[in-house]
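Only one protein chain is missing from this complex, and each of the others stays in its spot.
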Amino acid sequence: MLLASIVVLAGIYALLGSGFVIIYKASRILNFAHAEIVMLAGYLAVSLAVAIPFSAASLLAVLCFCFVLGMSIYAILIRPLAGYSVLSAIILTVAVGVLLNAVGVFVWRGEMEVIPFGWRTYFSLPGNIRLSSIEFATLGIVTLFYACMGLFYRFTKIGQQMRATAENPLLAAQRGISIYRISGIAWGIGFAAAGLAAFLLGINYAISLQIGNIAVAAFVVALIGGLDSLLGTIPAAFIIAATEQLTITYANPRLGDAIPFIIMLMVLMFKPWGLLGTKEELDRV
Amino acid sequence: MSDHKILQYPKSPYLKTSYYEDTAIQAFDTPFRKKCLVIGLLFWVCFPFVASSYVVHIANLSAIAAIGAMSLNLLIGNTGLLSLGHAGFMGAGAFTTAIMTVQFGLPIWIVIPASGIVGALLGLIAGLPSFQLKGIYLGLSTLAIHHIIKYGCSEYQYYGGFGYGIVLEAPSLGPLLLAGKTVWFFVLWISAFATALLIANLLRSKPGRAWSAIRDRDIAAEVSGIDIGFYKILAFVVSSSLISMQGSLYAYYTAVVSVEEYSFGLTVSYLAMIIVGGLGSVLGSFLGALLITALPYALIILAGLVDLSFAVKEHFSVIQTGVFGMVVILFLLLEPLGLVEIWRRVRCYFELWPFSYKPLTIIKR
Amino acid sequence: MTKFRISIMIIAISYLFLPGKNTAFASEPYVFGFQTDLTGDARAGYAPIAEGFRLYINKLNDDGGVNGHTIKVIYEDDKSKPDLAGGIAEKLITKDNVLAILGLGYSRSQPPVLELAAKSGVPVLTGYTATTPLFPNNPAKNVFSVGIQMHPKVMPQSYNNAYVASKICPGCRVAVTSFDTPGGRLCNDWSDIWCKKLGLNVVFKSEWPPSTLNYTPWLIKICNANPDLVISTVGGANYIPLLRQMEKFQLEKVDLLVVDFVNEGDLIKGIEQLLTGTGDNVIWISRYASALDPERPPEFENIQRAMNKYGHTYSLSALHAMGWTMARVVESALKKAGWPCTRDGFIAALEKTDLDSKGLTGGPILFSSTDHYGPSWWKAYRWDGKKRALKTILDWYRVELREIM
């Protein structure tokens, strides 16, 4: 049962972490507004789910919204900062997070909400495991997302351009790739991943102001996996989810908050570029 | 006779005749500036007696914030090391204070240096990853340390049995009971000025130059004989020890210590202060701290003028948060050098008036 | 010329820092400050109180006010931040020159405000509860509360949980749980102590971090402990995912006792999210009568009317009743104190409060010079899934703090 719960949680963590990674790869900026995007998307999903009975439609709407939001934040706020220090861009994302948080609380008052979702039943599996249909769907969606991203990076033109930009932005620009466009799209996809994660969080658990804490854990996931490695988020998500849940279960539940950061510190000390990240990444920041 | 007179330079504040004179902080050298200093000092002494205690409270919070902003600025603006864990160091200082006063009943003049030492030790630990980490990676390691400190503090608060926070009694410094906004006004502002002087001194001597060198070009700094590992850690130690002492002052001033207070949001507000004020500038830290601290209160006063409806009041803190975020974004996009640059421009305008161009060679400053 | 301009600017700026007007004119209203969490995490527990208070004051002012003077209330949001709360209280006391500070959330934001109020002799009437001990033997001079009795030494709140649990199922197996905030842990510790003292068998005690919404590990432990009743001291709507996860673990039959940190709106929201369960296992205890009780006191109709007239954000709840009663306490004290009313006069008048709550609480609101809480009455409800309403399972009972201390 615990294992099943870890798997589901790891899926969501991986999804959240992938958002960081996609954005980081394209623009070398760590998006500190991620938590707030998750919150905002979650609340939007709640409102839409109430308004539109068909869940898939509301999910699609949330994803589109997040994509457009990501693109526009990049175009309006991040792009003008090109050439400034990385620090400015990071603090800018923090400020954007603060602003989005204010918007979220203004509109939804920061209450804890659950996304009403019609297709929910429980399945009993051997080994005394009981999982809801949503949890199965979550795992399916996360797998699908990773598969899509893999195919996208490998086979589509934009995906290939994105990889080129991640490898060497200067060279990519010289080869005629519009790195601003590519980064904008990456921000859109990263935000959409956050929106998807928010939706899954909302139907599995709940949306609240505290959801930011989960996004922070995901941020740890991205770092442990390697900031420039999408694949790295998967094992990292499992590590974080497992240690966190096991600590809560068998040790001090209070340590659950701190344990991801202890692991992160250890990774930073001994393998700062992450599990599957590239070592050169360290010098780029 | 007349020759002699011509040769004797008029005693001008712009003319320095020794290097010793030139190393002084040149903020109060001209007669006009000296007058400003005197008027400013008079205003400062009279301020807490003239202004309402509400405004004094805001001024006190600004002084605390200024210390924090200066210490963070020392690290980020002057040394170029990112720290996202300063709220943690501040919390460590506050909890050291709480433990030492509530548990052991130690006086303030022991507690504050002790908090400084605790902060310095934590800074040492936080600085260790700076050997191999740069930029955002270093920021993340300090964020991790922040969370670990927070965990430790919450454990203490729990096992100490302090539900909603640890309440401190007003400390006394010798015969003087440090209670009331007016007394604290002087304590806090003198601390802030002392910190400013300390940091300004460090910046114009060997360590400060080494830090700036590391910020600008670390390899060149190393080749010039700077032990960059040592100086990075030194920056962390100085910065975290200062903010830890500031946390201690903050704890005494608000008289309640609770772990929820020292969240990442606090770090964000300090980051905002130095961004808005101006990176790497002591004056900028002051200006930023003043603006960011006074902002929510200014909005409250503004709202009081127009007598907003209850429905708006209900959303008021959101508006405060939103304005805060907006101010930071606007500064980053429109004036990345911060308030201190605006101040410089204004001063430049007055100094050059009636001319409109800067001199080709700026000999001064 | 420039210096002249600068000096004008300095004068203009310094004008801003001058203290506010301190003289009150006879035609002016009574001025009160109401500061609490109008937004933020803890909002759901406090903002409806402010709303209930506002509704009654609006009604009162429309009816001509008290002693011929209207009441002006300045609402401020302190977001549970000590420095902000201290600043706001400072402003209310010195700049707005309020008669009393009302509201206040139960958090770390209270001590600075109470300290300030004690120093300047400003009466404080808290809604939810006060962090200073107020009941018999030496209450804080200027602090009163119409809310829940709280005392860091014995945690009457937790006693209450244990008391209700012992009445519903004497001697049964109990799991005590809470949120992992310092306050939550304290509640939990005392729940544990009181449960044991009242003869309950505590089989599980744990807190879990609010940052993880995945309660699985925690529920596995509860399942293993196999309790008959779970006491949950979680704030606000955080109980919603908890209820849902309990369903997943097939714990629908285990009673879940939630305290009135949860308001009724969240209570219904949580139950509506259930798939198979009816929510019949949810027990809710409250200091004020619930709006969801079919046999609720007729005073609720007045509140409802005021709501329709003056607008509202939250749905009618016991917290509105608390705010409403608070406003009535203020009104009765002002009547006694007359015009003009000093702060000391208001304290003296509050100490003589003997107000019939019109059924909103179990008994009258009764303050004395030695007790600034008054006796507190409690009621326990259970959710009735079929009628979609709350059903009384334990009628008004009184907790005697003198006995348990």
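Each chain gets a letter, A, B and C, in the order it is written, and its residues are counted from 1.
Rule of thumb we're sticking to: contacts are C-beta pairs under 8 Å (C-beta built on N, C-alpha and C of every residue); 3 or more make two chains touch, one makes a residue touch a chain.
Everything below uses one rule, namely that contacts and distances are computed from a predicted model.
Only one chain is not pictured, and the protein name UniProt records for it, out of "Dissimilatory sulfite reductase beta subunit", "Monovalent cation/H+ antiporter subunit A", "ABC transporter related" or "Dihydroorotate dehydrogenase B (NAD(+)), electron transfer subunit", is "ABC transporter related".
For the chain that is not shown, the touched chains among those present are B, taking the whole complex. The residue touching the chain not shown here, chosen from B:Leu188, B:Ile228, B:Ile275 or B:Val318, is B:Ile228.
For chain B, the list of residues touching the undisplayed chain reads 18-20, 22-23, 198, 201-202, 204-210, 212-213, 215-217, 219-228, 234, 238, 280, 361-365.
Methods note: only the chains that are shown with their structure count from here on.
Averaged Cα coordinates give chain B a centre that lies 38 Å from the centre of chain C. Of all residues in chain C, those touching 2 or more other chains are 39-40, listed in ascending order. In chain B, the residues that reach two or more other chains under the touch definition are 154, 158, 315, 318. By the touch rule above, chain C contacts chain A in their complex via residues 39-41, 43-44, 180, 206-214, 216-218, 220-221, 236-238, 240-241, 244, 248-250, 266, 269, 273, 275-276. Within the complex formed with chain B, the chain A residues making contact are 30, 77, 80-81, 84, 86-88, 90-92, 94-103, 105-106, 216, 223, 254-255, 257-258, 261-262, 264-265, 268-269, 272, 282-283, 285. Within the complex, the chain A residues that touch chain C are 1-2, 5, 8-9, 105, 109-114, 116, 120-122, 130, 132, 201, 205-206, 208-211, 213-214, 216-217, 244-246, 248-249, 253-254, 256-257.
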